[in-house]
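As you look at this complex, bear in mind that one protein chain is not there, while each of the others sits in place.
Labels for the chains are A, B and C, by order of writing; each one numbers its residues from 1.
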Amino acid sequence: MAKTIPYIKNFNEWVNDFSFSTEVKVRFSETDAFGHLNNTNAFVYFEEARIDFFKHLGLMDEWLKEESSTIVVTADLQCNYLRQVFFDEKLSVYVKVNYIGNTSLDIHYLAVNNEGSYCLTGRGAIVQISKFSGKPVPWNEEMLSDLNEKQASLQ
Amino acid sequence: MAKTIPYIKNFNEWVNDFSFSTEVKVRFSETDAFGHLNNTNAFVYFEEARIDFFKHLGLMDEWLKEESSTIVVTADLQCNYLRQVFFDEKLSVYVKVNYIGNTSLDIHYLAVNNEGSYCLTGRGAIVQISKFSGKPVPWNEEMLSDLNEKQASLQ
Amino acid sequence: MAKTIPYIKNFNEWVNDFSFSTEVKVRFSETDAFGHLNNTNAFVYFEEARIDFFKHLGLMDEWLKEESSTIVVTADLQCNYLRQVFFDEKLSVYVKVNYIGNTSLDIHYLAVNNEGSYCLTGRGAIVQISKFSGKPVPWNEEMLSDLNEKQASLQ
Partner (left out) sequence: MAKTIPYIKNFNEWVNDFSFSTEVKVRFSETDAFGHLNNTNAFVYFEEARIDFFKHLGLMDEWLKEESSTIVVTADLQCNYLRQVFFDEKLSVYVKVNYIGNTSLDIHYLAVNNEGSYCLTGRGAIVQISKFSGKPVPWNEEMLSDLNEKQASLQ
């Protein structure tokens, strides 16, 4: 399965490189008439994990301030569904920054169930944009050093 | 069934008093593992119908303006589930103002499927509050006359 | 505020009567353009708490079995919004059975934030119905004694 995922070169290395995770429990309202987790909710879990990660890095507060001139938006997102997920499963949703761009971050995701089975993998770029022009805004020095330092401390 | 719904005195009269409605089609992602519409989505449909109704009355734009000093919030909401609703059903969601308060509106809802069966009834008060203090703000004259006039024209 | 909620006689007594709760953290995807928790998600939280409660009582597994001849559906639901709830707030969502009917349960809800402020109250009846006829099915003796015993042990 792993070799068919274009954003993962070596699956074991890729897995081992995660350290931050968020716990999620599958709600009944997140299932669908096929009896499993509806595919759209994978991205709800990814967003929850991503935002927890940003909060952990101390970045989220800045972006949520009303006086902030920038917000962070998703440029793209993708998910690979490795196995079906069901009501009441507990998932650890791992997040890491794969690449730091000038105005963007490439973020990777991995959801693992209670039995250690890989359920979902994913990735997506977020971009910092101006609230006013909508155009990309480069990360400032402080944000970059925060990101590098705090990510390092997770390892 | 109707006589057990506390906010409906005479079911036939109550039904006949609606004139505005919004069409909704049940999405697969809105079903759950019991194979029917998840109960929480009744309120998604009510909100969609309520906002369409406010747009129709010309009120929504005002509340969405960034410079507006008020927003409108739900004070309470309730729904009675008369029959199960399934994937791909088309519902007409009717809305009416049942009562105009000083700072609030009591709004009633009725969802009817394609075969004319009553599926959901509901009601709830919305309140106009200050964005800053969070306290209720009385409707102004213009809004009241708009509301009375335009609602009358729906009959 | 409390005196305007029809299903609560004495607010303090009503609050003290809860013992089971579920923890919920407000997701960013559950907010709306007014910057707060969208009203529809109160019912998502109520369902999560209700199902956790049923699981705790050992009832949920029965209803989810494919060979079960009954499911449990919501007959009605209501929520009173006492204060706005925002992104990242942690809520304790309390649940209790207020009344045991022949085929139904009247369930009450209370959501309290981290600072001990009451945010949401609610109630709603669930009904056990036949998967085939859709008609109400009385609780059996085992379920009733389970419910009475285990609820008592929560006090």
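The rule is simple: contacts are C-beta pairs under 8 Å (C-beta built on N, C-alpha and C of every residue); 3 or more make two chains touch, one makes a residue touch a chain.
This is a predicted model, so every value here is computed, not measured.
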Of the listed residues A:D61, A:D76 or A:E149, which contacts the missing chain in the full complex?
A:D76
Quick one: which of C:T40, C:N80, C:S104 or C:T121 touches the chain that's been left out?
C:T40
Which residue numbers on chain B touch the omitted chain?
27-29, 44, 47-48, 51, 55, 64, 87-88
Using the document's contact rule, name the residues of chain A that touch the chain not shown here.
5-6, 33-34, 36, 38-44, 47, 64, 71, 73-81, 83-84, 134
Touching the hidden chain in the full complex, which residues of chain C are there? Just list them.
28-29, 31-33, 35-36, 38, 40, 87
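Following the convention adopted for this analysis, only the chains that are shown with their structure count from here on.
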By Cα-centroid distance to the whole-protein Cα centroid, the innermost chain is C
Can you name the chain that lies farthest from chain C, using the mean of each chain's Cα atoms as its centre?
A
By raw count of C-beta pairs in contact, what's the busiest chain pair here?
B-C
Hey, how far is the Cα centre of chain A from the one of chain C, in Å?
31
So the centre of each chain is just the mean of its C-alpha atoms; given that, what is the distance between chain B and chain C in Å?
23
With centres defined as the mean C-alpha position, give me the chain A-chain B separation in Å.
36
Chain A, residues touching no fewer than two other chains
28-29, 87
